[in-house]
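Right, one structure below, let's go through it.
Complex shown without one protein chain; remaining protein chains in place.
Labels run A, B and C following the written order; every chain starts at residue 1.
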């Protein structure tokens, strides 16, 4: 599959803008987190933010094209987590994946290691769930530095009704059809976690 | 009633600016919330923000003209909640309605399902109430997806001294004579809720 | 005393900038709070922000010239609290007074109605106090709508070592030699209050 430099930079500009937004919220402190967008489904190809940069200072070329295993195709150094982005895209059909390190996700992951249960919240509609009378669980999985192990845990734990998983001691993975929908899902899941934190 | 494209966009520009402000506070995460302004009283007509958009990215044309039942007059898709905006405008005489999803409103609504009582707070003057010696209640109503039911609950529970209602598990409805006054009322009510949250 | 329109607007531009800064912190929600700067000492004259405006949207002409009793000299409507600004300036020799409504000040005023005691904090140096081994009290006074009564309470309660007083159920008065120093004192006092809030 060929992706022109222009197409790569267009995808990079979108990810840089999304990244700057999340950084402004304090969700990508240090150089943490990474974002991706699917540019080809068959074979699976993603554009992923490059590793080690300040996520509030990315430019359109600070991205890497990776294959379905998260390996770089054009040079550059993707985050090790690129493999997990690719796995999420393959597993869920998502067109974009967001990985951020929010304090609320790690705090709630520690408080509820078996999963965080929500019900009777209008905000659940923001991730496609009913606002009433239905329990929806945000899964929590154990952290790992082995992306295959982490991906297996995510594959096993994920709830098709919830486009997100908390990685304990680590942060959030959230996905959506597009970068904008993934952003909205991320905002909604973080809202749910911040609400849960106030509930003692 | 005729509303020219220019008049519609002028109202839209005001709502887009207000919406961007509330989004910057984190009160409209995902695509949540909506704003409206009354453009005609008899017959009742409102301009309401369009559904499904990021509330930090609205433009002047991302609005819909609706009638007193919340039905679109010129095409476009208003939020289902447009009907409740229209009901609030009819019921209270307000010229603008703000609906936002704040964490503090949902947290306090869960803590105090019978209503949140305030007294001896200077900020109460910001919603037209005395700062001293008088209890003022911010009503809390149960959530519903049926706008008529939700409107009935709001009509029954609202306190004419308080231009706002908390919808449990959902967020805030606040109103005022103009978009700017509705903004100020919203800021005051949210301040009161954030204060109440610190009181354990 | 004559103050040219240009001089008034220069003072207004400074207050508008300070006001926009405090509003961006969320310390002037609704139309709450007001700022002043002394433009003449004998007779005492202050420029005070006009009442009822959004404190994030002030322009250089949204100010009023008042005398030592807080009465408007050139027309315009000062806040009723202008009289208290003038009293603080007379009492303390301050050249600028800041009045903001912060959640932390009202929360701590309710928790410690007899005054909030600080010690062993480097930040105390920011209000001219030693960082070590000395207790410094931020006085808390009861609220009143009578500015003379409120001024009497402030005069009696204030500690010359602390350029600030909490008004219970209301907010903060802070002062300094210049608008910039008053800003720094305000930031320091608010930091102290936010720290105190975490101490349970």
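Here is the rule we go by: a contact is a pair of C-beta atoms (placed from the backbone, for glycine too) under 8 Å apart; a residue touches a chain by one contact, two chains touch by 3 or more.
These numbers come from a predicted model, not from an experiment.
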Shown chains that the omitted chain touches within the full complex: A, C
Contact partner of the left-out chain, one of A:44, A:103 or A:157: A:103
Contact residue for the chain not shown (choose from C:10, C:159 or C:194): C:194
Those residues of chain A which, in the complete complex, touch the missing chain: 26, 29-32, 54, 101, 103, 106-107, 110, 143, 145, 167-171, 197
Where the unshown chain meets chain C, residue by residue: 25, 120-123, 126, 131-132, 180, 183-185, 187-188, 190-191, 194-195, 198-199
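Here is the rule we use: only the chains that are shown with their structure count from here on.
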Touch-based graph of the chains, sorted into line, ring, star, complete or other: line
Approximate Å spacing (C-alpha centroids) for the pair chain A, chain C: 45
Set of chain C residues in contact with two or more other chains: none
